[in-house]
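Removed: one protein chain of the complex. Kept in place: all other protein chains.
Up next, chain A:
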């Protein structure tokens, strides 16, 4: 079918487009303007046309996400939907996730924490998220097998082989390390860990583990750089951890998760942990400008009730004291573990207001929105459905001033947000939510509207009310098929789960089998993610490694 989206304002920063024009689609791909009569013409007059949104860091599947639903069954609201997709109106369900991303014009979403020990359940859950293409990042950095190899100094090739095999077996799209060594250290009694602190028993440090993973990711050619969750998240002085980690990368590609939670400078140097924090957004911005090898996603805070979900068991254990409501779940799992802690970002509270300001500051100070990805670290900073409101705040100083006027003075005293005049353009929003995340994930077939791209397209009615505009897309196409019209789902389809196409060395397979048998009494089969487990015959799609 040949489709012409006609007369809309086409915004594609990767092609220098921001003007009224057409987008042509055929067989699920963007094509050059055709001389043939289109089978379908969409009149996009008065609309903005962008590529489908791409999410790089949203906790949408996995054991901790399941636990969050059990811990807070009333966090999301279910509604009656007799004629809709099964479960799309079941608050917090996988179908609800898919539907709400699609309504906003998003067509791809990545779960950043795929524990290899629980890979099958995570993938089964991802597969039940309709409409979107999905992916997940295999988590490494606390597993005894990897730490043994590093402790014994077996060399880069051994680490590379293990990482390669783990990603392939877990069917991950990339690699993430979460407070590397932290979960292991926590189990051995440690409560605070910095970049060069010793991990008990192994004699390693976060720096040693992370740099080994950075090397492995580069050598394997994983398109997405190592996705790093640093030490000391959320603590005053976490900016030091961020900058030290950035320096430790020594020019290698690195992605920082939820940077907002690290942009906290110490106020009282005599009492660093109890003296409060001030924005370190300017320091983080300067560091990022000096390191073009790095990217980050924001982790913007949204006011209201949420639940924090993380494999950073060290951080979540510390965070239990701030649980609101006062209940929490922690799991000392195989390798990583994790924690689920409810949290209330108090509307107009001093701390939450400053966190809110810092996230916006990071995005507004950035000179390169393509390396500054919009996330709320769903649900840690807040629910992803708040993206339209955040975009509105980025695009309108007036809207920010209105909000700031309701907040305590600490926002002006400890952040520069009130003084920032910048207003994001639509092209910059596209960089922040489309081209940036797609490039970051190495997904060359999306995030833009150039010829050959997947026909993942979002059409919005242009409006100064950016919240309304980006909340309910007028039209969303996934692979050229209409899935949303006027903010409602019109066709339910299954997307694919993107996995890295990577070879595995046979020696490491044998070695892993022996290790797992010894440790679990079961081998690789019990960790497998076979195609036969999935209801759809074609659940996975390969993504090639870098040349």
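We adopt the following convention: a contact is a pair of C-beta atoms (placed from the backbone, for glycine too) under 8 Å apart; a residue touches a chain by one contact, two chains touch by 3 or more; residues count from 1.
Following the convention adopted for this analysis, contacts and distances are computed from a predicted model.
**Student:** Name the chain not shown, per its UniProt record: "Formylmethanofuran dehydrogenase subunit B", "Urea ABC transporter substrate-binding protein", "Molybdopterin-dependent oxidoreductase" or "Homoserine O-acetyltransferase"?
**Tutor:** Protein name of the absent chain (UniProt record): "Formylmethanofuran dehydrogenase subunit B".
**Student:** Pick from A:96, A:264, A:470 or A:540: which residue touches the chain that isn't shown?
**Tutor:** Of all options in A:96, A:264, A:470 or A:540, contact with the hidden chain holds for A:96.
**Student:** Can you tell me which of A:156, A:327, A:348 or A:546 touches the chain that was removed from the display?
**Tutor:** That would be A:327, which touches the missing chain.
**Student:** Which of A:27, A:506 or A:522 touches the chain that is not shown?
**Tutor:** A:522
**Student:** Could you tell me which of A:67, A:364 or A:475 touches the chain that is not displayed?
**Tutor:** A:67
**Student:** With the full complex in mind, choose from A:80, A:274 or A:419 the residue touching the hidden chain.
**Tutor:** Considering all chains, including the one not shown, the answer is A:80.
**Student:** Mind listing the chain A residues that contact the chain we can't see here?
**Tutor:** Counting over the whole complex, chain A touches the hidden chain at residues 61, 63, 65-67, 69-71, 73, 76, 78-82, 86-87, 89-96, 117-118, 120-121, 124-125, 128, 144, 184, 186-189, 200-201, 317, 327-334, 337, 340, 519-522, 525-530, 532-533, 535.
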